[in-house]
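Could you have a look at this structure, given as structure tokens, before my questions?
So, subunit A:
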Amino acid sequence: MMNEVEQDRQQVIKVEHLTKRFGHFTAVDNISFEVYKGEIFGFLGANGAGKTTAMKMLCGLSKPTSGKGSVAGYNIEKESESVKANIGYMSQKFSLYEDLKVWENFRLFGGIYGVNDKEIGPRTDEMLAQLGFEKEKNSLVSSLPLGWKQKLAFSVAIFHEPKIVFLDEPTGGVDPVTRRQFWELIYKASDRGITVFVTTHYMDEAEYCNRVSIMVDGRIDALDSPRNLKSIYNAANMNEVFIHLAGGSNRKAD
Partner candidate 1 sequence: MKQFLVFVRKEFYHIFRDVRTVMILLLMPVVQIILFGFALSSEVNNVKIAIFDPSKDHATQLITERISASKYFKVVKMISDPDDVESLFKSGKANIVLLYSEKFHENLIHTGHAQIQLITDGTEPNTANAVTRYATNIIMASQKELLQSQVPSVTRPAITSEIIIIPEVKLLYNPQMKSSYNFVPGVMGLILMLICAMMTSISIVREKEVGTMEVLLVSPMRPIYIIISKAVPYFVLSFVNLTTILLLAVFVLGVPISGSLFWLIFISLIFILVALSIGLLISTLVDTQVAAMLISGMVFMMPTMVLSGMIYPVENMPWILRLISNFIPAKWYIIAVKKLMIQGLSIDSAFLELGVLFTMAMVFILISLKMFKKRLA
Partner candidate 2 sequence: MYSVTADNLEISYGTVKALRGVSFQVSRGEMFGLIGPDGAGKTSLFRILTTLLLADAGSATVDGFDVVKDYKEIRGRVGYMPGKFSLYQDLSVEENLEFFATLFNTTIKENYHLIKDIYRHIEPFKTRKAGALSGGMKQKLALSCALIHKPSVLFLDEPTTGVDPVSRKEFWEMLKRLKQQNITIIVSTPYMDEAIICDRIALINEGKFMQIETPQNIISAFGKKLFAVTGDNMSRLLNDVREMDIVSSAFAFGDEHHVTLRNPMLDHTDIEAGLLEKGCSNIFVKEINAGIEDCYMALSQ
């Protein structure tokens, strides 16, 4: 039943035989998959399995060695500028400018992504109200706790209503309470039709995804809904699935 629904849905990411080599090292090895509109897609893998490299290609930051892909309807190799205009991006390492105030970050990224000047003000207020952060509008980002920053960074990443938002370990080092609040934001974005492409090392978060892929040594070794993966590998939770698949990796030192 799920599959029928998916086929009706619009593909926002389509990747075919995507490969990236650095010299003799194949970081991403012939991967193919599709992601549908509004889906929360978990992109899992051990450190060094090739997730970041794959994500960079999808965001138009790195050219594939071979294979092709489209994101938001644009070719990732030839139309990388259009790809960038239609996606949002957030990572654990880079989120917001610490030395700017909260609203200044919104204005900056709104401006970068071409949001109408008149809209930036009201939309900022609206987003802060949703987060319950109205009081922090004029605070410097550096003065906020990590969990708040991550939530703000996510709001900034979807401020321009991108078709897809890429999240690279958005909740690394964040405590369980804040992580849940973060995921509720992800749900809301997904309900609005924004596709969420997320990497995480928390396997309970993998369960929140509609579908997950697990990368091992540059390949996608499994791709399905968490429920199906658990039944295929006869596992009680995604952690067991992951350890089953990634435990045999040959590439752990990379």
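To be clear about the criterion, contacts are C-beta pairs under 8 Å (C-beta built on N, C-alpha and C of every residue); 3 or more make two chains touch, one makes a residue touch a chain; residues count from 1.
Selection rule, in plain terms: all candidates are chains of the complex that A comes from, given by their letters.
Quick caveat, the model's predicted, so the values are computed rather than measured.
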| item | value |
| --- | --- |
| Touch-positive candidate for subunit A in this complex, from 1 or 2 | 2 |
| Candidate 2 contact footprint on subunit A (complex, rising order) | 45-49, 92, 145-147, 169, 172-178, 180, 183-184, 187, 190-191, 201-204, 207-208, 226-227, 237-239, 242-243, 246-247, 249, 252-254 |
